[in-house]
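One protein chain omitted, others in place.
Residue numbering begins at 1 within each chain, and the chains themselves are lettered A and B in the order written.
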Amino acid sequence: MGTAVTLVKDSVPATRKARSAAPVTKGRRGRRENLAGYLFMSPWIAGFLLLTAGPMVASLYFAFTDYNLFNSPKWVGFDNFTAMFDDPRWRKSVEVTAKYVVIGTPLKLLLALGVALLLAQSRRGQAFYRAAFYAPSLIGASVSIGFVWRSLFSDGAVVDRTQSFLGFHVGGWVGNADWVLYCLVALTVWQFGAPMVIFLAGLKQVPRELYEAAEMDGAGPFRRFWSITLPMISPVLFFNVLLETIHSFQIFGSAYVVSNTYCGPADATLVYTCYLYQKGFKDAQMGFAAAMAWMLLLAVALVTAVLFWSQKKWVHYEEDAR
Amino acid sequence: MSATTTKPSALGRRHTGSLVWHLGALLILAVILYPVLWVIGASFKPSKDIINSLQLFPGHPILSNFKGLADGIADIKIWTFFENSLFYALGSVVGILISCSLTAYAFARIRFAGRNLLFSLMIGTLLLPYHVLLIPQYVMFQKLQLVNTYVPLLIGKYLATEAFFVFLMVQFMRNLPKELDEAARLDGCGHLRIYWSIVLPLCRPALITSAIFTFINAWNDFMGPLIYLNEPGKYTVSLGLMMFRDSDGVAANYGGMIAMSLVALLPVLLFFLAFQRYLIDGMATSGLKG
């Protein structure tokens, strides 16, 4: 299954399966290998220390300080964290982001899977449709599409008119605090092509014999889907769920552009990273923003851990079966 | 997915099934493509008609939106934004290709102490939210007086911070037959030689995929330039687009904004049309050869 499965398995703790033993080549050859290895890795190591590990440590420090860029950071202990939980706008940003993830991700993945199932039926033009459905994923994150989306969901534009035509007038979604988040949901669902392509690849890997055998046993299409397709593509499904969820926690650009940079109206599109950006770069409360970032990290780590743990229950790896 | 049959009654069913399938797919396609078609059509409409007119394509297309673009915005030519974006995108591609392939080769082909640990660390960075790094990185670059340059935007690309592409290449390299390596090793080639002369050429599909994705990501990148670039003359296309908004968000030149949005999308769409096989195959099956 290519990328998907191997990624997942490589991230799985080594205790779960007997991975190949750590490569320790002995003697002079080993030392030469080590030298070569580290030479090749030097850009990555430099990057990791300078741009990842270093900043992570620094931001952990900042999270416990009051730092407005002008003065030196002042240690305040857990104040930023308590302030966060007391801050109604912070709570709102968590709520908005959670809503977005919980509604948008399943919708997107369901659509991706559904269309992949449709396309996997090897009709003529499959390649064309696959490419066409994938195209939005490439441009969805751009400012251009942000503008287009804002226009389409404005008062008097196509979405508004269609709704009114169908009988329930709301007005433009971008100005309506109750509906504007669904603009963003629609935008992410529009980009279902990327997970769809991965699902398609996973579906292609399912051996035909399994289906043929099941058909001969009298299994109907739903049964075949439930008992064969789903388990066989579960690694790919896991991969998509993991990546999509983590990705959607961090949405920024779309919210910023569609809401015309205010992340409103009435904070209705104040996604977590938008509030982080406002606190850090507008209010210059870098300590608070760093604390927010670490909370995000913890949340993502938690979700990732839960997903990985749940793997045992429903993800079926080919090698396990043998 | 379903086994094909050739029974005569099934054939008839297949034809109607095929029709339904095509209709369904076309319907989805229409909804998917609507925004793209809309922006094309809208760029030929006068500013006041853009939102209110429901027709996709105007009855009397006008060119003034595009002509207006040629005048630039605030005395900066639109072309400047494109140059900057091109610089950023190409610079990123070069950086990614070099640094990620070197790193991937090490992971895939060199047995060095600590390899597994570093590999796990790298995968870990895939799951790391960027915002944890954002502020310290900014502070660091500011202290180094590198804000308002492209260094903060490009340096990561040359230091293999994009784990996704390292991973893509590692997968690809792992599937290359080791015999070639071993033959070269017997001939006395060191790792550098093997990397350059054997592995890299065979990685062409992965390299091309990485290059294209990197180009598109850099082209669309908004947050990086937003934070690090201060001078309109240095803006990329994505920031230049934002300049069409007035102080209170009134688009002084709505038509120009839409026209510019379309023009900004074109390179990505063109890349896509030319290279979509690489992109899609890269996404889906990078681990397998061919």
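Here, a residue touches a chain if its C-beta (ideal position, glycine included) is under 8 Å from a C-beta of that chain, and two chains touch if they have at least 3 such contacts.
Heads up, the rule we're going with is that contacts and distances are computed from a predicted model.
Asker: Could you tell me which of "ABC transporter substrate-binding protein", "Xanthine dehydrogenase family protein subunit M", "Phosphoribosylformylglycinamidine synthase subunit PurQ" or "CHAT domain-containing protein" is the UniProt name of the chain missing from the displayed complex?
Answerer: For the chain missing from the view, the UniProt record says "ABC transporter substrate-binding protein".
Asker: Looking at the full complex, which residue from B:53, B:148 or B:217 touches the chain that isn't shown here?
Answerer: B:148
Asker: Sort through B:97, B:237 or B:265 and give me the one touching the missing partner chain.
Answerer: Touches the omitted chain: B:97.
Asker: If the hidden chain were put back, which of B:158, B:222 or B:275 would touch it?
Answerer: B:158
Asker: Out of A:30, A:171 or A:231, which is the one that touches the chain we can't see?
Answerer: Result: among the candidates, A:171 touches the missing chain.
Asker: Of the residues in chain A, which ones touch the absent chain?
Answerer: On the side of chain A, residues 68-70, 88, 155, 171-172, 175-177, 260-261, 264-268, 281-285 touch the unshown chain.
Asker: Please give every residue of chain B in contact with the chain that is not shown.
Answerer: Output for chain B: 73-75, 87, 90-91, 94-95, 97-98, 138, 142-143, 145-151, 154-155, 158, 196-198, 200-201, 230-234, 242-243, 245-253.
Assume only the chains that are shown with their structure count from here on.
Asker: Measuring centre to centre with CA averages, how many angstrom lie between chain A and chain B?
Answerer: Chain centres of chain A and chain B, defined by C-alpha means, are spaced 16 Å apart.
Asker: Across the complex, what residues on chain A touch chain B?
Answerer: Listed in rising order, the residues of chain A that touch chain B are 1-3, 6-7, 10-11, 14, 19, 22-25, 30, 33-34, 36-38, 40-41, 43-48, 50-52, 54-56, 58-59, 62, 69, 115, 117-123, 125, 129-136, 138-139, 141-145, 147-149, 151-152, 154-158, 161, 190, 193-194, 197-198, 200-201, 203, 206, 208, 211-212, 215, 221, 229, 246, 249-250, 252-253, 256-257, 260-261, 273, 276, 280-281, 286, 289-290, 292-294, 296-297, 300-301, 304.
Asker: What does chain B use to touch chain A in their complex?
Answerer: It is residues 1-3, 18, 21-22, 24-25, 28-29, 32-36, 38-39, 42, 50-52, 54, 98-99, 102-103, 105-106, 110-113, 115-116, 118-123, 125, 127-137, 139-140, 155-156, 158-161, 166-168, 171, 190-192, 195, 216, 219-220, 222-223, 227, 238, 241-242, 245, 249, 257-258, 260-262, 264-265, 268-269, 272, 276, 279-280, 283-288 of chain B that touch chain A.
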